[in-house]
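Just one protein chain is left out here, and the rest sit where they should.
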Amino acid sequence: MNTELMKERWRRNWYKFSRNPLSILGLAVVLAIILIAIFADFFAPYPEHAFVFVDFKNAKRPPCWQYLCGTDMAGRDILSRIFFGFRYSLVMAVSVLSVATPPGVLLGLVAGYMRDTWVDIAIMRVADVFLSVPSMVLALAVCSMLEPTLYNAMLAVTVMWWPWYTRLVYGAASSIKNEYFVQAAEVTGASTFHILFGEIFPNCLSTIFTKMTLDVGWVILIGSTLSFVGLGAQPPTPDLGTMVSDGSKYIPAQWWISLFPALFIVVIILGFNLLGDGVRDMLAGD
Amino acid sequence: MMSEMIVDIRDLYVNFNIYEGVTRVLNGVNFRVAKGEKVGLIGEAGCGKTTTVKSIMKILQMPPAEVMGGEIYLEGLDVLKMSQRDLQMMRRKTVSMIFQDPTAALNPVFKVGDQIGDIIKYNQLALGNKISKEEIHEKTVQVLKEVQMPDPERLMNSYPIQLSGGMRQRISIAMALVSATNLLIADEPGTNLDVTIQDQVLRLLGDLVEDRGTSIILISHALGAVKGLVDRVYVMYAGSMVEAANTEDLFSDPLHPYTKALFKAVPKLTGGGIPMGIPGRIPNYLSPPTGCRFNPRCSHAKPECRENAPPFYQVGDGHEVACYLYGGQ
Amino acid sequence: MSKEIVVVKDLKKWFDTDEGIVRAVDDISFTINEGETFGLVGESGSGKSTTAYTLMGIYTPTAGEISYKGMDISMGIKQRPLSLKKEMQMVFQDPGSSLNPKRSIEQIIELPLQVHGIAKDERRKRVIELLQMVELPEDYLDRQPTKIGGGEKQMVAIARALATNPTFVTLDEPTSALDVSMQAKIINKLIEFQETLDLSYLFITHNLSLMRNVATRVGIMYLGKLCEVAPTGTFFSKPLHPYTKMLLSSIPVITREEEAVKPDKVVSMGEIPSPVNVPSGCYFHPRCNECTERCKREDPPMVEVEPGHFVKCHTLSE
Amino acid sequence: QPAQEPEPAPVPSEPIVYRSTWAWPTRIDPAVGSDGSSTAAHPNLYNSLVRITPEGVVGPELAESWTTSNEGMTYTFTLRQGVMSHAGNEITAEDVVFSMDRLLGMGEGLAYLFLPYIDEVTAVDTYTVQFDLLKSFGPILTVMPNFFVLDKDVVMENIAEGEYGDLGDYGKEWLMTHDAGTGPYKVKEFLLEEKLVMEKYEDYWGETLDVEGFKFVENAPDIMEMIGTTEPITVRTMMSRMELERTDSWQPIENLEEMVQTEGVEMIGEVGTSLLNLMMHTNKAPTDDVHFRRAMVYAFDYETVVTDIFPHTTLVKGVVNEVLPGYTPDLEPFRRDLDKAMEELEQSVYYDQLDEIEIEIHWCAEVPAEERISLLFMDNMADLGISVKIVKEPWLSMIETMADPELSPNVVVVYNSVHFPEAGGDLMRYHSESAPTWEQNEWLLDETLDQMIEDALGTVDQAERFEKYGEIQEYIYDVCPTIYVLQTTTLRCVQDYVDYPYVEYGEQVSGFVYKVPLGFRTYYGLYTGVNQP
Partner (left out) sequence: MNIKKYVAYRLISSFFVLFGLSLLIFSLSRLVPGDPARLALGPMAPQWAVDKLRAQLHLDEPVYIQYIYWVTNVFRGDLGQSLVTRRGVFNDIFEFFPATFELVIFSVILSTSLAIILGVTSGKYANSLWDNIVRVTSYVGIAIPSFVWAIMSVFIFGYLLRWFPTLGRLSSGVVMPTKVTGLLLVDSLIAGRLGVFRDAFYHMILPGTSLVISRLAQEARITRASVVENLHKDYIMAARSFGIPERTITLKYLLKPSLIPTVAIMGMDIAGSMGGSFIVETIFNWPGLGRYGMSAMLSNDINAIVGVVMLIGVFFAFMNILVDLITAYLDPRIMMKLRGG
């Protein structure tokens, strides 16, 4: 494609995106989080505090210049742990979404295109089974039956997640399938593969992409909730949910131990939600 | 001067502020409707017909729309300067509009009887009458009968979606009729309908305004329909009026090159092959051509056409045309 | 007489919906001759598109036969041989939705060539050639359909349909979404192609005036049935079916000459019934002012009142 | 008109309510419940045959007297006459037989304490009941307080369909939410997962029969509420609002210290009999090497535990809790000594493979402070160049892991409680039978030791038995299978308007008084008075 056109497209997208200052804020937050997560060793004031470290002499320090967010029960710097915690949150979100999305989308495409055939019925009923209880409940149930690790939590959330994409793409695909351009391709004799991926899929992309950016926040939320109840990441992993949960036992005396991780969970989710809305504005009607 | 004017638009300029910039859509519109007169407004899609009539009722969505200049007199009062209250009174009793798309103009989640009832209520309120529920009901039934709806009692209890396109269009007409006593604006009634049904609807509309002596502004792509109904026709192109004449005159002797081309582009029932159509496209409102906006498509374009927009020239009895070709006469 | 290219016999296409059976196309027969334009007219919901789709194989017929050059093609698109798809093409009603907004014009026009096994370098040449045919500039190749005008889009759709050198093209209201001047341009182009490329058209429209100027023969549909088929001239000069008369007399016209060719005013009345609850007997009887008791009971047969002029009405079969 | 339900009739004086929080679930069926809150409820609803008196010796309760015969293989109890259950039935030998049969037949809860020893229980006459043992078991009387007597008639009236043949479900379902006891309190309301409300049983036999030591004290609570929450913030809020008289024992020390700031709240430390241990797997590399284990034992920083992690607790001086009768004070307690540790490590066969070694330590997810023990352990081991992997595991899955020698990790952080209040009650966990349970992660599987334990437990004479306990302690000290972290002290906060009879104990550390609740049991109505402000 013509570079000039590409540039124009980007300019337009950026315009649409940046019309809402909150989207820019979201983008900034997300970029900051990603940067901090990648270079946590660099940004964290005490990178060695992130995992296994004890310094009981400095335990339970309230926020001060030396420890901006205070220290926890074992004397670890909370801010450093939060920075490393971003890593786990992002890893969780990225791996869940990158594993759950492709099969979800594929099944949705196939079912949508083959609407009202047994393929559709089979796929969608299975998806319905997964959607028939609140995802949090199912995630909790699955997690509780597996060994509690970050990995298993991701697995459980992934298993919960694909049907949402299936349903989303199904809706889009089964209406796009009736568009004249799909019929035109059929009349020409294009293969089913081409119709699915060449004609229908590109038109679902913006919907999928929008949902994915918004979902990052939700995955992090579910992940931290699982950790909060002890079914997710395990100490000494610096996971935000686990930190809130462990710290909550020391509220109100050592309020900072759980307050700051909690605050940063809110910031992450807020950042991704704002970004997601911006992306939605950007892709809407394109 | 002619008989008293119910609508008198002078040099109206309206812009829309959109992402790409400012579209200068209405470009000095002059438009008049006398009391009791039936006026047609024709032109290609997107040339500003709906914008013109919406500004009469001051229901343009602002922003993005912005009135840049001009006056709009409705029964002698300037709509643009009217207070909110007067505006509402005016809408309740003087003028009403049939929207282009009846499906969009009817609230999908209320029964049609309910919607008509509210209009009756506020119309009567504006006229200073308090009206009871029973009376509203009665009046609703009556107006539905007038628009030839079968079984009005049942239809009152239907939602718009339960009605066919023709019925919805007739409901729209009924709604306009109950509140308008002086002026009715009909924006392409029947465009979305089948030929035979469209014929029924337009005939009905014609009969009703005839009976009441209401002024009407009829916008339609169906030139034949316009021809059959109205007394006078305005031809609009890219945001301004290019020609106005009595119906007979206009159809028998169109003057403006645009009008001529427009008429020629319509395939004829008599056969004779497909005409060539007007070359080019309607201008981009972001950077419209200077002077006469039709000049890039006009085979008679002269240098002066590119500089200044031509004024209306009187050509014969009530036949006006905005083209330098007729400037000398 | 010229050779028949498409023969449709007793074609039915019913849809089983939640509400009941929709008889979208109910027992219609017609033929299209080589090199001619067969016009199909009718009001919305009368089954024009369904006929076209069934012909193209997008729908499989409920009953009846379709043959193309003597070959039986009453099967779905998936079963049809690839070679057949090369010969039969279609242009859709809405240019906005018939081009995939996410693909470039080049990709769109290239698709049929790719499907039918044209080599890569040859494809590009052909795409440019096609663009020139429809008078679009070459730099449109990289454009997205969303960035060009409606008429141009339809031109691209036509180029795509012509890419494989078809012999038969179905045009489903190709200009109804466009304004008159664009319509004129496109129709003229289509007529030009028909002559130069020796195409046969099935041309669907609800615009009778347009049909008058394009079609060789016209079929008129009402509620899934054909009620009159005639050569264009005869059709307009001597309409026989009451519905045809009503339709013709409802057309708004602007010149006196046109007014003259319209039949005497037949006042239109009633609503078009839903294709789920079709009236008994002749489908048109509730709106017909010549309706008799018999019309309410019996569905009239199609009769040939004069060579090539078929009418489906009791008044004529007596 | 809604039927006006009368607000409960106001009693002349406000009832005295005593509220405490507990870790749930509470299973008030004495044949089912075995955890902290359950065993706290049982003695208040039911009675045992004997009890441990405030002086720490076995004393009468439902049984007035008892005799031993047949070389400790037969015990005969004479029941107190006229003891009426809450339902008004007299408790006889038949009820005792029924209760023991039920406990053993169901096999749940604390049945494990009796199953290996009790052969048969028979009613000799209405008030005499005879216990025949399978094998001689010296401390049997110290175990007996864990056996509660149920009113057979009440249970039989309430049996539902179940898997015990004629006995249906043995009344299990009903007894989950009701009692069939004789205790000073009876169940008033049982809200599953929420709270247990008990009310004072005015006709308690201690009162009616006028038995000294079994009468209500002045201002004994009328209502006892056991509330099922341990959420620190909630507990703290309730304490500060005086909506709670006593906290559970799961509160983090930080929270307790905060609560003490509130006026009228004081912290008490109930010296426990259990130990917090780091059990080392002696059958898994590298902890199968005694030198390696000793190195770890010497490297661990005990002082930090009591100063920074578990303040107010005391270090272990030997291999069992020093409060237990039968504890031997002769063993030199292990303390951190890096030189010694290095010395031992050098002798270890794993000394030159330290790089490849990674020790796994598991801690129980339900006890957050254990994480710090693990971290400390890891930190200490790093001083030796041993790398450690920390795994948090929920208690229930931990039980499973520890049942399998393959899955059992090198080190586990576990609280070990005693089966009966004697050194043997702790030592018996080193028996091979305990190896596949959570009680022993050491996997000692040592026949000599098994022999010694069995012998000691079978000894009826107390002095002789205690001597044998001493030998076992020395034996284990040499094998060094466990890092004994600390002796538990159960810390709670209480409102100071509650009177507890305590025995003060031990030295004073930073003005904090350690107390031992009398008789190792909390008999609320009998010991506790509340003067609601």
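Order of writing sets the chain letters: A, B, C and D. Residues in each chain are counted from 1.
Heads up, the rule we're going with is that a residue touches a chain if its C-beta (ideal position, glycine included) is under 8 Å from a C-beta of that chain, and two chains touch if they have at least 3 such contacts.
Note that the structure is a prediction, hence the values are computed from the model and not measured.
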Contact partner of the left-out chain, one of A:I36, A:V52, A:M73 or A:V244: A:V244
Residue of A:V54, A:V187, A:I265 or A:L283 touching the missing chain in the full complex: A:I265
Selected from D:S65, D:T307, D:T437 or D:Q451 as touching the chain missing from the view: D:T437
Hidden partner chain, touching residue among A:M6, A:L22, A:L35 or A:V94: A:L22
Selected residue (touches chain absent from view) among D:R27, D:R102 or D:K152: D:R27
Residues of subunit D in contact with the chain not shown: 2-5, 7-8, 17, 19, 24-25, 27, 32, 34, 106-112, 115, 163, 172-173, 176, 189, 191-195, 223, 225, 227-229, 231, 233-234, 236-238, 240-241, 243, 394, 396-397, 399-400, 403, 437-439
Residues belonging to subunit B that touch the chain removed from view: 54, 57, 59, 61, 88-93, 96-97, 99, 101, 104-110, 115, 118-119, 122-123, 126, 159, 161-162, 175, 179
Contact footprint on subunit A, counting only the chain that is left out: 22, 125-126, 128-130, 132-138, 140-146, 217, 221, 224-225, 228-231, 244-245, 248, 251-252, 255, 258-259, 262, 265-267, 269-270, 273-274
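Methods note: only the chains that are shown with their structure count from here on.
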Chain at the geometric heart of the assembly (C-alpha centres): A
Approximate Å spacing (C-alpha centroids) for the pair subunit B, subunit C: 33
Subunit B-subunit D separation of Cα centroids, rounded to whole Å: 90
Averaged-CA centre spacing for the pair subunit B and subunit A, given as whole angstrom: 52
Residues on subunit B engaged by subunit C in the complex (per definition of touch): 44-45, 164, 166-167, 194-200, 222-225, 227-228, 251, 261-263, 265-279, 281
In the complex with subunit B, residue positions of subunit C that touch it: 43-44, 149, 179-185, 187-188, 191, 206-210, 212-214, 232-233, 236, 246-248, 250-255, 257-258, 260-262, 268-269, 271-272
Residue ranges of subunit C touching subunit A (in the complex, touch as defined): 53, 56-58, 77, 82, 85-86, 88-90, 92-94, 97-104, 108, 111-112, 115-116, 142-143, 157, 160, 164
